[in-house]
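Omission of a single protein chain aside, the complex is shown with its protein chains in their original locations.
First chain written, first letter: the chains are A, B, C, D, E, F, G, H, I, J and K, and each begins at residue 1.
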């Protein structure tokens, strides 16, 4: 892992179910075009409300992946 | 949505089950007196411990709602 | 001003024109029900986009006002 | 304490004497209208100067109290 | 809006006129290649000085847009 | 609870299931050697990715416990 | 620009008109005694209220200038 | 002091009297088991309320001490 | 107070007695050379320890004063 | 430089040698595909440990580059 | 690495040579009593000055290590 270079991108995943599912949705979408994702970090956890209830969670994640040499 | 004004209040919800449930409890209580809640953001996630175990989660949320014109 | 006590509330004003107008809109609305507002601080400046253009600015302000003794 | 919901408000107390007294002044004023205050946190400590001396301390506190069920 | 995934990118717009114009310049340039931009947030406001005057404002914005499913 | 002194330590728990379980794993391990744990706060929520999926969550908690007098 | 050394000072400009004008006022005043100002960054945007309206904006800027060798 | 290594630990002291006393209580307790404490920094100032009054202050300090070589 | 410009400087006062006294010491020293000091804000509260006890408090304050027009 | 628009991306460079080399590795890799890189800022400095020694440094940089008009 | 629990401690290393050497000194000292150190993060970089020159660097690192199961 010595001289690898990584790029970090910021995504927002949403889900009516909860935080983990919103993160998973963001990563599933990202994995369509990005290979070699290695780690993520949650930077913000928000949600949208309708009629006094949580309509969906919106979780911002910073995702790191290896750049090919 | 052009010239709306929103107010944000800060609540702490608690639950023995987990983070999502603590947030939902806070919002359920708030919806008794506040109409037109639109979004929330988690600002702090804490918990109370008893006998080495999580007794309940305490999640602070900032909640935004529309002020009537 | 010696022993006054102040309360701070958080508002979000919006405007299609710009930051200063969004703040003014929030304060105009607040002045309907709050007397003795003394100062504000901008804590967040966001905006909503439609068709690649700024539809309206959304500015969060923390507003301090004197509580009657 | 399991499923309680708390609200947090932000106050600024002032005092010519010092930090603890400014906080106490804010809480004394708040206790006139709020029951069940449980904890506070200092978020900002400022002061006003006149003739090169501290005229009064201004301390911002975030105060949490229990909402009736 | 339930299960959408958004990407956030960071841009710096500049303008001799002011903050709002610097943001608009960044968004105009971004709209050439990005569709479905939804919101932005100002994260830094700086400026370049020449001969003791503001030569141009430099405003950093974080822009969110919908990723196609 | 008047004159108690508490110590805070920082732990990282991990779990393939989710955030709450990662926190519980950290606290279960800590309770082997620490008595009188009283509260915790989440300070960071990260995760490790393998093959485009979440392999495990890694949650950092700050844990407070009473020091014997 | 290789081995230059810069100093940064913090100023608060005020104006009844708006943010850009408050910054310009601070810089105009500073340019009376400081040569070679190079850049600034806004660190705080506040305002003073009178009779429910913005009396003047108060904008804190950090200003960098070249120290003569 | 050239090549010394220090460790920092985080303590919470409490006191009904005030901030300085709460810090002193934490340090008195720590000095029972730690030699060579060198400096501290306050990282959080909170308090517990009972019947609308401050029951005790809770002050978090980060304490640095020299590790023996 | 409309178009005043203020400068902010950062000082560290120390005292064996406590936080308020350390701030007062810094301001007394500053008032020897600076006129028109208007406000201060505490930005850091530290202390130096000797033999397990607080030898002196070290409090960092940001002080604002009016620049002559 | 008046109306330029810049984009900022976040990279993590690694190196067994030290911080400067880790940053240089990230920038060398980025320069393969990005022209007109103008500045960077270090946002995080971490490292990986093996057998009690630093195996490699991991430095996160935010890099700004000019977008073609 | 699935269900491991890690502990993080905070150390300050010092060195007359530079940042990397100060970090290495802290880790060498820590490795005398701690096995299985895995990563570190720099949280503060300071230095002590004598006669206008850097006498030694003081670098604070947060170090994570695996707790035995």
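Convention: contacts are C-beta pairs under 8 Å (C-beta built on N, C-alpha and C of every residue); 3 or more make two chains touch, one makes a residue touch a chain.
Since we're looking at a predicted model, the values are computed, not measured.
Novice: Residues of chain K in contact with the chain that isn't shown?
Specialist: Counting only chain K, the missing chain is touched by 18-19, 44-49, 52-54, 57.
Novice: Determine and list the chain I residues touching the chain excluded from the picture.
Specialist: Residue positions of chain I that touch the missing chain: 9-16, 25-26, 29-30, 48, 55-56, 60.
Novice: I need the residue numbers on chain G that touch the omitted chain, in ascending order.
Specialist: 1-9, 62, 64, 67, 69
The criterion applied here is as follows: only the chains that are shown with their structure count from here on.
Novice: Cα centroid separation between chain E and chain H, in whole Å?
Specialist: 44
Novice: Please compute the C-alpha centroid of chain I, do the same for chain K, then give the distance between them in whole Å.
Specialist: Centre-to-centre distance between chain I and chain K: 32 Å.
Novice: How many Å are there between the centre of chain B and the centre of chain K, using C-alpha atoms for each centre?
Specialist: 38
Novice: Listing for chain B: what residues touch at least two other chains?
Specialist: 9, 19, 30, 48
Novice: Pick one for the touching-chains graph, please: line, ring, star, complete, other.
Specialist: If you draw each chain as a dot and join those that touch, the picture is no line, ring, star or complete graph.
Novice: All pairs of touching chains, please: list them by chain label.
Specialist: A-B, A-E, A-F, A-J, B-C, B-D, B-F, C-D, C-E, C-G, D-H, D-I, E-G, E-J, F-H, F-K, G-I, H-I, H-K, J-K
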